[in-house]
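What follows is a structure written as structure tokens; I'll ask about it next.
With one protein chain removed, the remaining protein chains of the complex are shown where they sit.
Let's turn to subunit A:
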Amino acid sequence: MEILVASAIGILTAGGLYLVMRLRTFPVILGVSLLTYAVNVFLFASGRLTIGAPPILTDATTYTDPLPQALVLTAIVISFGMTAVVVMIALGAYLGTDDDHIDDAPGRGEDVV
């Protein structure tokens, strides 16, 4: 089980890194999203993997670690806000210059108006 989760984190990271190094804004945004998944799962896994013991107090004797869950929960919501802002900036740049390259190269992306 551990190897499955670890490899999933690794593959998400690798995919995210590759996409982040692309040249246009949209793949980079998707890449950042993949990296967000990887980071969130990694943080979540810092509570170690426990099956069938949610941190809802009952008569049970063991519970999984609730703290990473609380941290990751807000991280998920915040990452939505971050994605939205980045997408908006990318969109504004594209609409303003008719160019969605991510790198700032001389002579490219002058204002088309």
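Everything below uses one rule, namely that a residue touches a chain if its C-beta (ideal position, glycine included) is under 8 Å from a C-beta of that chain, and two chains touch if they have at least 3 such contacts; residues count from 1.
By our rule, contacts and distances are computed from a predicted model.
*Asks:* Pick from "Multicomponent K+:H+ antiporter subunit A", "Amidohydrolase", "Altronate hydrolase" or "PepSY domain-containing protein" the UniProt protein name of the chain that isn't shown here.
*Replies:* When "Multicomponent K+:H+ antiporter subunit A", "Amidohydrolase", "Altronate hydrolase" or "PepSY domain-containing protein" are compared with UniProt, the left-out chain turns out to be "Multicomponent K+:H+ antiporter subunit A".
*Asks:* Tell me where the left-out chain touches subunit A, residue by residue.
*Replies:* Looking at subunit A, the ones touching the missing chain are residues 1-15, 17-30, 33-34, 37-38, 40-42, 44-58, 63-67, 69-70, 72-74, 76-85, 87-92, 94-96, 100, 102-105, 111, 113.
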